[in-house]
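Shown here: the complex without one of its protein chains, the others still in place.
A and B are the chain letters, set down in written order, and residue numbers restart from 1 in every chain.
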Amino acid sequence: MIAFINVALLTLLAVVTVAIVRQRSLFAAVILSGIYSFLMASVLIVLDAVDVAMTEASVGAGISTVVLLATLHLIKTTESRSVRPRILPMFVVLGTGAFLVWGTLVMPPYGTADNIIHKHVVPRYINDTIKETGVPNIVTSVLADYRGYDTLGETTVIFTAGIGVMLLLGGRRRRTKSGQDGRSP
Amino acid sequence: MSVLETVLGHYDYVITMFLMMAGLYIVVASGNMVKKLIGLSIFQTSVYLLYIEPGKITGGTAPIVDPAFSVYSNPLPHVLILTAIVVGVATLALGLALVARINEAYGTIEEDEIFDRDRES
Partner (left out) sequence: MKLDLILRIGTKLILPFILLFALYVQFHGDFGPGGGFQAGVITAAMVILLAITFGIDAAQRIAPPWLVSRMVPVGVLIYAGTGVLGLLLGKNFLDYSVLLHDPVHGRELGIFMVEAGVLITVSGTMTSLFYAFAERGR
């Protein structure tokens, strides 16, 4: 039953993606990408990744949609044009896609329990999280404790990206004002 | 029967690759920079699926330890992707900030027009 829900959601995801590809109105594409994120969150719940689904629903459908809409407001255009020939990109994409699908044929099928990735460090995380950290949510304990270095790096990346956006977009009003006062170029 | 099983077992991967290639197609074929960034984020979400899918175990449950359950899906990909999502939106915002600045400098976000403007000057 769950496998069929999964198949249905994934098909919807593909349909929404085709709609985004064909869409020329940027506003509609942004809203469709919000729908895409909610569908992706549903797929992630079916795949048992509840923490990731929560993040995707709040980040993908919430913050990114808001930021994209704010950009559309800034650039004051809502239509995109396509003037390029599309045959070469389509050819490249189909070729690459065929190779990638061929590559996934050796991957273990959906839901396999003796998959190689379940064997290495994961049993230790699952068995020892309560004993070692006292936190039942394994995702939290791995995120903050066992793999704390990763998360420190990711937090620093977020910090850097935030500083970058503030440098790119902030501080302009002051400069315009001083430019108007002193007429400096 | 085995063909159907193979198709159903790998349907996730096929859709993942389809999403990935759709994102790549938008990035390559679309000249509009906002559209390119939307395509890039579709590509990114397909990578999330690629990581999470092998972690699912049929009959397993979400990785929160409880005496009522014994089989849990693999929590490690969840951790990696959870942080990647938040980093993804931060970098998307950085890209959009660049697009806004390009629009202020060139008055357009269509790639071809920007190249034309560069060639003229």
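In this section, contacts are C-beta pairs under 8 Å (C-beta built on N, C-alpha and C of every residue); 3 or more make two chains touch, one makes a residue touch a chain.
This is a predicted model, so every value here is computed, not measured.
Among A:A28, A:V121 or A:I163, only A:I163 touches the chain that is left out of the view. Only one of the listed residues, A:L74, A:L100 or A:I117, touches the absent chain: A:L74.
Residue-wise, the contact with the chain that is not shown comes from B:A97, picked out of B:L49, B:L80 or B:A97.
For chain B, the residues in touch with the chain missing from this view are 62, 64, 82-83, 85-86, 89-90, 93, 96-97, 100.
Counting the whole complex, the residues of chain A in touch with the unshown chain are 50-51, 53-55, 58-59, 62-63, 66-67, 70-71, 73-74, 131-137, 139-141, 143-145, 148-149, 151-152, 155-156, 158-159, 161-163, 165-166, 168-170, 172-173.
One rule holds for everything that comes next: only the chains that are shown with their structure count from here on.
Separating the CA-averaged centres of chain A and chain B is a span of 5 Å.
Interface residues of chain B, counted against chain A in their complex, comprise 5-6, 8-26, 28-32, 34-35, 37-39, 41-42, 45, 48-49, 52-66, 71-94, 96-101, 103, 108-110, 112.
Listing the residues of chain A that touch chain B in their complex gives 3, 6-7, 10-11, 13-14, 17-18, 20-21, 26, 29-30, 33, 36-37, 40, 43-44, 47-52, 55-56, 59-60, 63-64, 67-68, 70-72, 74-75, 77, 80-84, 86, 89-90, 92-94, 96-97, 100-101, 104-105, 107-113, 115, 117-118, 121-122, 125-126, 129-130, 136-139, 142-143, 147, 150-151, 154, 157-158, 161-162, 164-165, 168-169.
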